[in-house]
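With one protein chain held back, the other chains of the complex are shown just where they sit.
Letters A and B mark the chains as written, and numbering starts fresh at 1 in each.
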Amino acid sequence: MPPRSSDHCAAPLIFEQGALGRANRYVESGKPLETFLPHRLLRDDLPLPDNSELDVVRHFTRLSHRTFGIDTGFYPLGSCTMKYNPRVNDAMANLPGMRDLHPWTDDALAQGALQVMYELERSLSSLFGMAAFSLNPSAGAHAELTALLIAKRYFKELGQTRRDKVIVPDTAHGTNPASAAMCGFKVISLPSDARGRVSLAEIEKVLGDDTAVCMMTNPNTLGLFEDDIRRIAAAVHAVGGLMYYDGANANALMGNARPGDMGFDLMHLNLHKTFTIPHGGGGAGHGPVGVAAHLVEYLPTPVVAWQADPDADPSLAPSDRLRFRLDFDRPKSVGPVRSFWSNFAHAVRALSYIYANGAQGLTKVSQLAVLNANYLRVKIGEFLDIPYDEPCRHEFVASAAGLKKRTGVRALDLAKALLDRGYHAPTIYFPLLVPECLMFEPTETESKETLDGFVAALREIVQTAERDPEAVLAAPVTTVVGRIDETRAARYPNLRWRPRGEALQR
Amino acid sequence: MYTPHTQADIAAMLETIGVASLDDLIRVPDDVALKVPLDIVPALPEYQIARRFAHFAEKNSGARATSFLGAGAYRHYVPPAVAALAMRGEFLTAYTPYQAEVSQGYLQTIYEWQTYICLLTGMDIANASVYDGATALAEGAIMAINETGRTRLLVSRAVNPNYRAVLQTYCSGLDVAIDELPIAADGGTDCSGVAAAVADKNYAAVILQSPNFFGVVDTLPKAAGQAALASETVPIAVIAEAMALGALATPASWDAQIVVGEAQSFGNALAYGGPYVGFIAATEKHLRRIPGRLVGKTVDKHGEPAFTLTLQAREQHIRRERATSNICSNQAHCALIATIYLALLGSTGLRDVAALNLERSRELASAVGGIDGCELRFNGPFFNEFVVRLRRPVEEVLAALRTRHILGGVPLGRFYPEYADSMVMTATELTTTGEIASLTAALKEIMHAPALV
Partner (left out) sequence: MAQPEHLLYTKEHEWVKLDGDIATIGITDHAQHSLGDIVYVELPKVGRHIEQFANIGVVESVKAVSDLFTPVSGEVTEVNAELDADPAAVNRDAYGAGWFIKVKMSDPAEQKKLLSAAEYERLNAE
């Protein structure tokens, strides 16, 4: 094992460093606050640490060394699409004309920003077969909530207020039922069939005139394509319900098949997955929501509207001959879902990525994502169980149930042992229906050499487990900390530092 | 693009899989196969992408104008060290820190963020962040609704109208009703009816913003706060301009039990509205209701200090439809930017920036208020923005300022028909004396011109 570096020393908190008055001179010293406001409106103290810029730079540089990102190494975290985040996208988002634009700027002085939103919206609509997208929602779960509010509003307009059931397969992401509950819908959980798919027969059992929405992920979280999707959609539509597409797995079919053609009425995309927006440690994301034609008027406000610019030079690109504005006047809209119009900097990144690829490139992206996943599936299948062993899409699940029975080594232990070998772990224990589940999503940006190296490492771990389970159970041993006492964290929550003298939290 | 596969790689991998071609591998049933050409932007090499986006950026002339815009998004100075640190690849390209052993750095930054928010608001706990100020308000209100089992909210009309609209959107899904507290003559909230309103124990929360949408420092009077607490109505404070926390008494001092807000001002770019970073802080008793991620400090198996995501059983991936919220992401990277910003500024720097906001906005207010045809609408104490009433139609005045490359303010008419003759103007530490002089000269000219534009 490599020796522990200096990074293994516990990093002191920023609050445990610095000295009062060790200030950096970013602005001039202000006058006493009492000059401007009466004392009773002012705070008594501001107990934040003063640190020199060098100490702050070292602090966060040290913390970055204790953080694993895609830039650090292979990150096959299933359902999260941890692909390379191209640097040009960040550069485009950081152009002063993008970065410094205030959201209340008059439309006439923000035409470039509106054009970015327009081009992204039109491209996504074509790519996924929807009539229109709203760029407002901030993340996937936010988009689910928005879409379900749209459905609720739509049924209210139709006078069908009895529709209060949302159907969610057991392979669905946990956000699906949680979003449904936030809109006051009741959740019906649907079991998967022996092939790991939603069965038409099961869904027909629960359909009725109280069905509001059926939420599906395709391919599903087992990485399997729901090949009955047209018939499922027809059955849901036959009882007057709406079909919702959870776009978490859109990287599997982008440019090759479209949710709109499968019969979906509503969908969302995670631009931070499929369209290379950096995950940034868990956000900010961006979750545009797309709708079929009959739902466009319910989209949240504002939307980007456009008209031909009569004065435009006809030799310009088509979108350069348009005038744009934010349209807030949408009587049937569910209303706004966030403070301002969109996570605009991310819209810039996503559009930059689309420009880098074009239609052909994006089609290739999903093909190679599927190729990498299947290659990994076959290689890992040589030494771990693959419960649904058939060609997968962009991800697949393996199970350590057999290994656990033989050796006591669980999915969690394999994950921790991978950390010791310089890889991020796959998603574990999801989806819930596969015991000792490991979910791998390699993405298209990884080379065959990287995949081969990963397979060799995992194979060696499994062989070690068969021979010497204790060695795997002890992992990780090279990381800055060992396995975490999560029970203690949850039983005795310590969620913040407190200044000396203040009572400690229990 | 960004795929490393050679033809030889693809052939070898297909052979391993046992499939003849990529097309065979990705084939979908005929009834859902793609049948139309895709209509998307053309593929460009990287140097042309840079040109295309430079063209977009050029068209955003508002980004280069002299600006007095605020009203929920603020232009502040950001030290270059913020981006240099935040854009490190480890931070930028990590995911939610599920594997704590390789995420100690990011987890620690979130623990530090939670601490900064607690220290600034005077609350006991804070979460790892939510989407933005408006959704923080909606989530905070839902906490109070779930806590009390009541389905009415009492909300000041001086709360940011975008936030109130988002709250309305969320409430429409939950069948929750919203009643308004009126605006007083000084621009603060008229809280005289609060004690009577909450006495029947019908309200889940009473919600005020400070500084409010008109810039006025706006707190719950002691008697109203006590009445709310006595009826188990949760006082919620909204903070849309976090920089004010560097100067103003904490919301805890006026009995707020939940504090929600927007921390864009701490180092995050304006970026035409996002991404920004919402926060939710609360007193200890609300611990189990707080939505979103929480990072806790614990120990590893050797007894060494360590950080981890904790109290996850509240969350959607375990509780599913019974979760405190559907929220899955947090704005970790925006919160990291805010944390780095606060670390660099420290208490001395933050106080100085707050003082400069107070000073420059007073300079602006006195210059504008001195122009014939412009009048300060309210006399309540303000932080860095205020309302100006114009003798000429607001939209015409703003259009005339635009021709001089000045963004004069945010008109109130769309949200407050009663203030259709007014706008909100903002000055920060970046507002210069020269900018104020240009604005004043332009406004004088406009207010006295016989016909506009």
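Everything below uses one rule, namely that a contact is a pair of C-beta atoms (placed from the backbone, for glycine too) under 8 Å apart; a residue touches a chain by one contact, two chains touch by 3 or more.
Note that this is a predicted model, so its numbers are computed, not measured.
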Chains shown that the absent chain touches, full complex: A, B
Candidates B:177, B:230, B:313 or B:449 - the one touching the absent chain: B:313
Residue of B:51, B:222 or B:288 in touch with the missing chain, whole complex considered: B:288
Residue numbers in chain B that touch the chain omitted from display: 288, 311-314, 318-319, 322
Positions on chain A contacted by the hidden chain, ascending: 486-487, 490-491, 506
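The working rule: only the chains that are shown with their structure count from here on.
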Euclidean distance of C-alpha centroids - chain A vs chain B, Å: 20
